[in-house]
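What follows is a short report on a single structure.
Chains shown are a subset, placed as in the full complex.
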């Protein structure tokens, strides 16, 4: 793999995983990175097959509350070039890359820890009434700081090739990757819990429970269950309107 | 003197609002952090507006600080909150009394809406539309269609531009025209409550769908049939462990005041430990 290809790959990963633009939220997905990587390495077919295969694993990946169960982006940036260059079959490439994706969540956690510093910086700028400073703290600095975090792992993995990745992954004990898989299954809970906290009303928790167990018992899809959710919320709203109103009227006396 | 302040103030244009949206969409995830999540992004996306509204340094400073409090939502549908906030700030900046009251109002509406919209937006954009889109494009991509592989990305960019721009402008116009009547009629409160119910409901649905945890534990006394703990749990209630996990985290966050990073650490530690000792 040429250095230029490795650099391009690192940059692509940096852009996609940082969601430089909210509409890019899908860019880190293997199926979206696949055609780009296919272009860089000149083998579209292998890229697409590997990307699509990898994508299936992440099709239900959801990152509420800024919380990634796994880093699909790094998995894609490892697996696809590997399949193209080392002639490894897509399935094997995927099986190597998925654990890397689990490790990848650490990068995001480091990033969000560092970013905490920029909030405090912004506090200072705000104190000074320095709007430009606030903007720099919100965009430029985080992007720059995250560059080495995002760029280097992919860059080096590309340079040293599948063998290095394989050696690295072999060094990781089995229980660690298994543990990370478990963590990947649990982490979405953190995002959902955070959203529950921000919704704020304890008295709505029965709705959470209803939503949860309707799905748990019936296996309804999210879209299916959301139809009923919409109706329930609407009815709750309108029935409470009546109550609220009369309360208001009653209270105003 | 009030007069002077007022005259000094520039009008918010459509362009300002669009710029605010562009910033919001660019910053939303870039500065995500464990302490206040999207607070910095929200504040920074408001800077252009606030600079126009508050000509005095101390006013601007005060306004900026106000928007640096904890914020998190789903950025796409959440654009509506930016729109409403712009309208409210515009109105507040013209007031000479009751400043505190309108500041409280702004924060109240922001925090009232951010959660519900996060719940709804995540369900819709990431829980529903994304899997459908990918489910459609994967088989084509497997057959080698480059076009199909580009659909999820390009589709999302366009979709989010349309929704986001619509929502921020809609939020602004709603806020500007009818916020007073909305507030006095309790309608905003009602919308927040309806959205909250839906958001909470969807969080339940997403939790049951996307959290996975089970145990391979087996109890085997000599002689007796081995008993699988997981199938025992399933016999009681399906998805019991995921349910327990999300509630444990919820209660912990609620008690400790959103110590987010710590939870990440605990989850990792427990997962690794559990994996090591064969609990999970």
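Letters are used for the chains, namely A and B, taken in the order the chains are written, and counting of residues starts over at 1 for each.
We take it that a residue touches a chain if its C-beta (ideal position, glycine included) is under 8 Å from a C-beta of that chain, and two chains touch if they have at least 3 such contacts.
For clarity, every value in this text was computed on a predicted model and none was experimentally measured.
Asker: Per chain label, how many copies make up the complete complex, given that just one of each kind is displayed?
Answerer: A x3, B x3
The rule is short, and it goes like this: only the chains that are shown with their structure count from here on.
Asker: Let me have the rounded angstrom distance from the C-alpha centre of chain A over to the C-alpha centre of chain B, please.
Answerer: Spacing between the chain centres: roughly 14 Å.
Asker: Considering the complex alone, what residue numbers of chain B touch chain A?
Answerer: Within the complex, chain B touches chain A at residues 23-41, 43-45, 47-48, 50-51, 57-58, 60-61, 64-65, 68, 72-73, 75-76, 111-112, 114-116, 118-119, 122-128, 130-132, 134-135, 137-139, 141-142, 144-146, 149-150, 152-153, 156-161, 164, 186, 189-191, 193-213, 237-239, 242-243, 245-247, 249-250, 253-254, 258, 260-261, 263-264, 267-268, 270-276, 280.
Asker: Please give the residue numbers of chain A that touch chain B in the complex, ascending.
Answerer: Residue positions touching the partner: 18-27, 29, 31-32, 34-35, 38, 44-45, 48-49, 51-53, 55-56, 59-60, 62-67, 69, 109, 111-116, 118-119, 122-123, 125-129, 131-132, 134-135, 137-139, 142-143, 175-176, 178-183, 185-190, 192-201, 204-205, 207-217, 220-223, 225-226, 229-230, 232-234, 236-237, 240-241, 244-245, 248.
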